[in-house]
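Removed from the display is one protein chain of the complex; every other protein chain stays in position.
And now, subunit A:
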Amino acid sequence: MKHSAFFWFVLPSAVAMLLFIFFPIISVVVQSLHSAHEQVIIEVENCGPFGCTTATAIDQSATAALREDQPLGRFAGLEIYKDRNHLAVEQVGQIWSDSTGIGNFIDRLMNLPFYKAMGFTLTFTFVVTPLTIVLGFIVAVAVNSAAKAIRGPLIFFSLLPMMVTPLIGSLILFWMVDARGILGTALRWLADDPGLSVKADTGLMWIMLMVYGVWHSAPFAFIVYYAGLQTVNTDTLEAARIDGASRWQQIRHVVIPHLLPLTTFIALMQLMDNFRVFEPIVSFNASAHATSLSWAIYNDLGGETQQLSSAAATSVLTIIGVAILLSPVLIRTWRDYGKAA
C-alpha cells in the first residue's frame, strides 16, 4: 500500500482514538497527580425545620480565589498513588516489618482496599480466562460436530448469555441463588445445610461471581473458535484419519495447533475484560465480599462527596495493570508474527 493511501485509510480511526482514548487518558493522569485545594472552612449557623445548629461550611469566596489561582488544584505528585487507599506504600512497609509470617502478612495486606480489590480482580482474571477458553473450545467442537440442520439453533442458544445485558444476566443469577431461589434451595438440599446462603459467604460469593464470568464470556470464545474451526484444513484431517488418528488425536495434533493464534486473541481480550470486572459485583450487591479496581473507581465517584483524584489514580493503576497483564502475550505475538512481517 502506498504511504499516502495508508495515511488516509487510518486517519479517521487515528483521530477518533486520539480524541476519545488518548486525550481522556492524559486528562485522567493529570487529574491523578492533583488533589483538591485546601478547604477554607468557616463556622456557620444552619437553620431549618428542626431548629438551628452550629456547623461548618466551605468558604466559597475564598475557594473561588484559590480555584482561579490553580484551576487544577494542588499538585500532589505521586502522593495519591502512595496513600492508604491506593498503593499504601507506608502501610505495606509497616505490615512487612510487623508481620509474624507470610500468612499474617497477606492477611493484613488484604485489609487494605487496593490489595483487597487486586486480590479478587487477579483471582477472577486467572480463573475465569482459562475456563472461558476451555469451555468455549469444547462448545465450539461440539456444535461443529452436530448435524447441520440443528447447528443454527444451537449457535443461537450458545450465544444467548453474551446477548443478555450483563446487569440483567447477573440479576437473574442473583435471584436464582437467593436462599429462597431455585439454585439457592437446591444448594441447601445438596449440602444438607438449611443455613447455607451463597450471598452470606465470601467463598461462595467469589465462586458465584466466577461462574457468572465464565457463563457470560464463554460464548465469545465459542464463536471465535467456531469461526476458526471452519478453516481447518480438511485434507490434513483426512490424512490424520487415514493414519489411524483417534478423534482426540485429531483435535490435539491438527485442530488445536491451527487455532493457537485465535487462542492468543481470545486470551488478550478476556484478560483485559476480566481485569475490569465490575457489573456482577454491583448487581450481586457483592461489595461486602469482593471488590475490584473498577468497583473502587465507581465507589469513589458514587459517594455523596466525589473523590475524583482518587478515582483517577485507580484508573491509571488499572491501565498499568492491564498493560502488565497483556505484556507476555503481546511480546509473544510480536516474536511470532512481528518479525516475520
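The working rule: a contact is a pair of C-beta atoms (placed from the backbone, for glycine too) under 8 Å apart; a residue touches a chain by one contact, two chains touch by 3 or more; residues count from 1.
As a convention for this text, contacts and distances are computed from a predicted model.
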Hey, which one's the missing chain according to UniProt: "DsbE family thiol:disulfide interchange protein", "Sugar ABC transporter substrate-binding protein", "RNA polymerase sigma-70 factor, ECF subfamily" or "Imidazole glycerol phosphate synthase subunit HisF"? "Sugar ABC transporter substrate-binding protein"
Kindly state which of the options A:P12, A:G103, A:P257 or A:G303 is in contact with the chain not pictured. A:G303
Which residue numbers on subunit A touch the omitted chain? 35-39, 41-50, 53, 55-58, 60, 63-64, 74, 76, 80, 83-85, 111, 113, 178-179, 195, 197, 199-200, 202, 284-289, 299, 301-307, 309-310
